[in-house]
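Below are the structure tokens for one structure; questions will follow.
Here the complex is missing a single protein chain, while all its other protein chains stay put.
The first chain written gets the first letter, and so on, giving A and B; residue counts start at 1 in each chain.
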Amino acid sequence: MARLIWRVAPWAVVLALAAAWEIFAASGAVTPFMLPRLSVVLERIRADGASGELWQNLAYTLYRSFAGFFIAGALGIPLGILIGRNRAVRWLFDPLISVGFPMPKIAFLPIVTLWLGFHDVSKITMVVLDASFPVVTAAIAGTMSVERELLWSARNCGARGAALLREVVLPAALPQIFTGLQVALPIALIVAIVAEMKMGGVGLGGAMITATRFADSPGVFAGIVEIAVAGYVLVKLMAVLRRRLLLWHPEALAPATV
Amino acid sequence: MIQIEGVSHTYRTTDGRDIPALEGVSLEVREREFIALLGPSGCGKSTLLYLIGGFLPIASGSVRVHGTPVTGPGPDRGVVFQHFALFPWKTVLGNVLYGLEKLGVPRDVREKRAREFIDMVGLTGFEESYPSHLSGGMKQRAALARTLAIDPKVLLMDEPFGALDAQTRSLMQAELLAIWHRSPKTVIFVTHDVQEAVYLAQRVFVMSARPGKIKAVVETSFERSDPHIFKSKAFVDKVDEIWGLVRDEAMKAQKGRPF
Partner (left out) sequence: MRLGLVSADVLPSLSAVASAWWNLAIDPDLWRNAAASLYRGGAGLALAIVVGGALGIAMAWWRPVNALASPLVEMLYPMPKSALIPVTVLWLGFGDGSKILLIFLGCMLPVTLGAFNGARSCEQALVWSARSMGASRLNVLWDVVVPSALPELLNGIRTALALSFILLVSSELIVARAGLGYLIGFLGEGGVYDAMFAVVLMVAFLGFFADRVYMLAASRVLRWRD
């Protein structure tokens, strides 16, 4: 019985919050401009969905985030492994990464726009620029923490060069690399949305900034709910994927967390 | 004096099953007596210690220390844990000072007393070291100093030397005995090491596999200052006798485990 309560409690809290939003907004304590009723916002999302506008915006935002995210992964993972395994490459990239990692890359947005224009290329470039750092640093850390004994016994079995990297180093570093990807995905979304807000046009971020300009507060709150749901679903999907991919890892047995 | 009567305890696992850890345990420890609780892992000997310490709620039965029922932890019962439980963010001195602070010992007395006990366990010169810079044996000395400094009437020790290497362990055993001879306290010492129990304790309480019960009480009395005690016939016979009692329980405890 007690266990059932703790299971139901989270949903009850979410429902209670939704109800509180609706009641508070309807009470007249704040103007509908400051906080439109939840039902109005949901109705707006439904209307946007019916007209197809929501799906178009969502598709563009996700396309930009994912394109940048995949490029960041495709560049970052091999680069990170290489840096972790090769001293010369490490010497070359280490200063770049230790300076670049803590920098707010978003400040380069106007420069990237200046170079690449207002199209998708500059938005995706911004996403790559921001999302690749966590991937690279995670791949370096994962590669460097592979146990020597594991490498030695693989060498004993005859693994060499690329096979050693692919068959031993990559799987052994995978838990940490995946953690890096899990950090990078929300960053990719954040950056894509900021870029859209700054440059305007199609996309969830662009739609929200347009709504702000026209003081269309149901539009703004609809955007928040849409983006929050999208972020939540993506993060949960990554957690599920992680458990599938890392079945051999002890933590796969533990319940998935945030 | 410690009186334990009909104590049972049940653990609730995270998936909601109830596991009986102790069943109807009764025992009495005399004033300034050194006893050992001996049993296979999972027999509930640590649980019993935690009940006396007041860390776990006593659901059935009663535990009295000097006539007063235990309702919670208190400085009359000092505890030494297997993994030291030193505050890693405090120095050795800071750790030893902590309990004295909570007792309300005045500042100048506090410092002097702490240094005395650090000296007693042989850690002079390491007052300002953090636990992470000490070896396992030194950590346990620091933990011992911290507990002894608050001068508890009862000392509860939960496999205190279990995490140490063999040489350090035997050194610490001898030192613990020396300290106890100098200022005798009531000691309840939990261990799964038969030789350690026979060497240290005046009486050894052998516990059965889960759910834990007291299976036998064995009196031991040796001249412990004898350096060759471990080879003496009386000692070896005693260890054999107790090992015979424990072995069946250890094998029972092994069953139903994955490995």
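We take it that contacts are C-beta pairs under 8 Å (C-beta built on N, C-alpha and C of every residue); 3 or more make two chains touch, one makes a residue touch a chain.
Being a predicted model, the structure only gives us computed values, none of them experimental.
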Using the touch definition up top, pick the residue from A:A59, A:A74 or A:M103 that touches the left-out chain.
-> A:M103
With respect to the chain omitted from the figure, which of B:G39, B:G78 or B:G137 is a touching residue?
-> B:G78
Among B:F55, B:F126, B:W180 or B:W243, which residue is in contact with the omitted chain in the full complex?
-> B:F55
Residue of A:C157, A:I224 or A:V240 in touch with the missing chain, whole complex considered = A:I224
Note that chain A touches the chain not displayed via residues 6, 9-11, 13-14, 17, 33-34, 99, 102-111, 113-115, 186, 189-191, 193-194, 197-198, 204-205, 208-209, 211-212, 215, 217, 220-221, 223-224, 227-228, 231-232, 234-236, 258
In the complete complex, which positions of chain B touch the hidden chain?
-> 50, 53-55, 72-75, 77-79, 81, 83, 85, 87-91, 98-99, 102-103, 130-132, 146, 150
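Everything that follows uses one rule, which is that only the chains that are shown with their structure count from here on.
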When the C-alpha atoms of chain A and chain B are each averaged to a single point, how far apart are the two points in Å?
-> 50
